[in-house]
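Sharing a structure with you now.
Excluded from the complex is one protein chain; the other protein chains are retained at their positions.
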Amino acid sequence: MKLRELAERIGGRISGDPDIEITGVSGINDAGHGDITYFAEKKYLQNILSSNASAVIAKEEIAGLSGGERPAPMSVLIVDNPQYAFARALEVFYAAPAGLSGISDKAVIGSNVSMGGDISVHPFAFIGNNTALGRRVTVSTGVFIGENVSIGDGTFIYPNVTIRENVTIGRNVIIHPGTVIGSDGFGYVLEKGAHYKIPHVGGVIIEDDVEIGANVTIDRATVGNTIIGCGTKIDNLVQVGHNVRIGKNCIIVAAVAIAGSVEIGDWVILAGQVGVRDHIKIGSKAVVSGQSGVMTDVPEGEIYSGKPAIPHKTWMRAQSIFSKLPEYIQRLKELEKRSGRPD
Amino acid sequence: MKLRELAERIGGRISGDPDIEITGVSGINDAGHGDITYFAEKKYLQNILSSNASAVIAKEEIAGLSGGERPAPMSVLIVDNPQYAFARALEVFYAAPAGLSGISDKAVIGSNVSMGGDISVHPFAFIGNNTALGRRVTVSTGVFIGENVSIGDGTFIYPNVTIRENVTIGRNVIIHPGTVIGSDGFGYVLEKGAHYKIPHVGGVIIEDDVEIGANVTIDRATVGNTIIGCGTKIDNLVQVGHNVRIGKNCIIVAAVAIAGSVEIGDWVILAGQVGVRDHIKIGSKAVVSGQSGVMTDVPEGEIYSGKPAIPHKTWMRAQSIFSKLPEYIQRLKELEKRSGRPD
Partner (left out) sequence: MKLRELAERIGGRISGDPDIEITGVSGINDAGHGDITYFAEKKYLQNILSSNASAVIAKEEIAGLSGGERPAPMSVLIVDNPQYAFARALEVFYAAPAGLSGISDKAVIGSNVSMGGDISVHPFAFIGNNTALGRRVTVSTGVFIGENVSIGDGTFIYPNVTIRENVTIGRNVIIHPGTVIGSDGFGYVLEKGAHYKIPHVGGVIIEDDVEIGANVTIDRATVGNTIIGCGTKIDNLVQVGHNVRIGKNCIIVAAVAIAGSVEIGDWVILAGQVGVRDHIKIGSKAVVSGQSGVMTDVPEGEIYSGKPAIPHKTWMRAQSIFSKLPEYIQRLKELEKRSGRPD
């Protein structure tokens, strides 16, 4: 494909040779002859200048920079959002594997199941009674879907996922392998010297455009619903407790654990391995840094760090002292000595 | 169902109208007309007073409080343990889905498998040779059970669980989807410049009334058994290493990781994301707070926090200083200046 043709499909203005042949898409360090790569951060300028790529996707000012006094070593496709154009280029060059289509006779499908057009149900999938699948839904090998589940158009469920009863999943949702949706919440009450199990009779609602990683667990509500808001993306091995409500367009990174009844606003970012105590509220656009332990509410727009999590700047100032504590304590002792304190 | 009838089934004394109709059970904030809810913590008194619930489950003194000078806005079902009565009410109103019964002809069942009455084995389940299943056992879709496994009466195994050979599971155990029991422990010995795998020929014993969350991993012992004691409850995504022994009625919250050969007493609580080093002993009734790293033994009844975990009170006092370190260091420097230290 000529660079000119690629530009027609993904947008952008060409600086250089529009007829150069593009045969693949590659990362900045691995790109070779025929590849198009992308350049979004100035710190990688040297990598671009020494790259063998045939073309690079970049913002205008970057193209100007390397194309000015020092000529750009390759053609440049100038776009507003290089990373987005890179994603689009990947789509152009690499089609997803076709996979199986149609409904396998090795799947088990319950009664009163409604299905839209272009559905794929793979071998060894199980679909419970009274379930509604929209159009272009894929239910992969080894997936279990319980009763009274609804799945919207275009949703893709990877192998060995378990979705229990009374779960509602929106449109264009992606659920990666091994994930469990609708497991019982972790709730007991002490009675007669034993932990008595509190029934979890609620459900789970996954809104449109959510993506859920591999081996994630999302518990059903005690009553009501655990809710994952529209456009939210969840990485692998994340735990979402019962009755949690996550807003829209959040980013929940791998190995985060969210306890029961937590409320999270929109556009929140929880970095890897963060833990959130039960009943906490995290305001919209808040960010919690990796491995932090959230034990109090986080206000809207704030960045929190540490365990317990506190405002990031406060944490940074305190943490920067931590490794120097031995020196400061030594200085304290010297002061004491000079002031005549008996040691 | 009239409140009177509910009281007959779950116990309690009615203050108010025993003939009021109860049509559902709900949380304190979502309860509407026809719902019964519960009230266990005084901080939620205002929520109850403004609730539209038709009835509330509460302790006597609470009923008196709101029914005294200020009349209770709804009927009250007076019980000793409101949360327990709430759990019972959920059971009355919401039956678990019936699920499939009988043994699917799409399951594979090995030789010399004994089964008690009322067993359910769902499609695509696999049961190995020389396995014994008690009465009322459910083996869901996609479950793998290896050879020489024993499962007690009333145990429920959710979809896509893997139970390897030589595992013994007691009565009324619940195992949530995606969980793995009896994987090899993580043990190697360095020999000739490579990690040589130590065979794990032991087993796992899960005692009665244990509940194990989704996507949990419980490794088999090198020799002997990894043991989960009677009544212990394990949340999602927990790792239990080889030869670990957990006592009775423990609570192990999500994302805890317990290394090999750890010994945990009875009634221990490990909060979310706790890590426990290998060969550690944690005494009965000890509590470890979330994200702590247990690197030394924890005595019976103690509360530990931090990494490394230390007594909670000590940790709290030290941690309360952490965010003020910059201020204290500033004060130290001022003292030095006044005492003439060259900066």
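Letters A and B mark the chains as written, and numbering starts fresh at 1 in each.
Please note the rule applied: contacts are C-beta pairs under 8 Å (C-beta built on N, C-alpha and C of every residue); 3 or more make two chains touch, one makes a residue touch a chain.
Since the model is a prediction, treat every value here as computed from it, not as a measurement.
S.K.: May I ask you to list the residues on chain B that touch the chain which is not drawn?
M.R.: 108, 124, 126, 142, 144, 146-148, 160, 162, 164-165, 178-180, 183-184, 186, 188-191, 194-199, 201, 215-217, 219, 222-224, 237, 239, 241, 243, 255, 257, 259, 273, 275, 277, 291, 293, 295, 306-308, 310, 314-315, 317-318, 321-322, 325, 328, 331-332, 334-335, 338-339
S.K.: By the contact criterion defined above, which parts of chain A meet the unshown chain? Give residue numbers in ascending order.
M.R.: Interface with the chain not displayed, on the chain A side: 25-27, 30, 81, 83-84, 86-87, 90-91, 93-94, 96-97, 106, 122-124, 140-142, 158-160, 174, 176-178, 209, 211, 213-215, 231, 233, 235-237, 249, 251, 253-255, 272-273, 290-291, 319, 322-326, 329, 332, 335-336, 339, 341.
In this text, only the chains that are shown with their structure count from here on.
S.K.: Rounded to a whole Å, what is the gap between the Cα centroids of chain A and chain B?
M.R.: Using C-alpha averages as centres, the distance is 26 Å.
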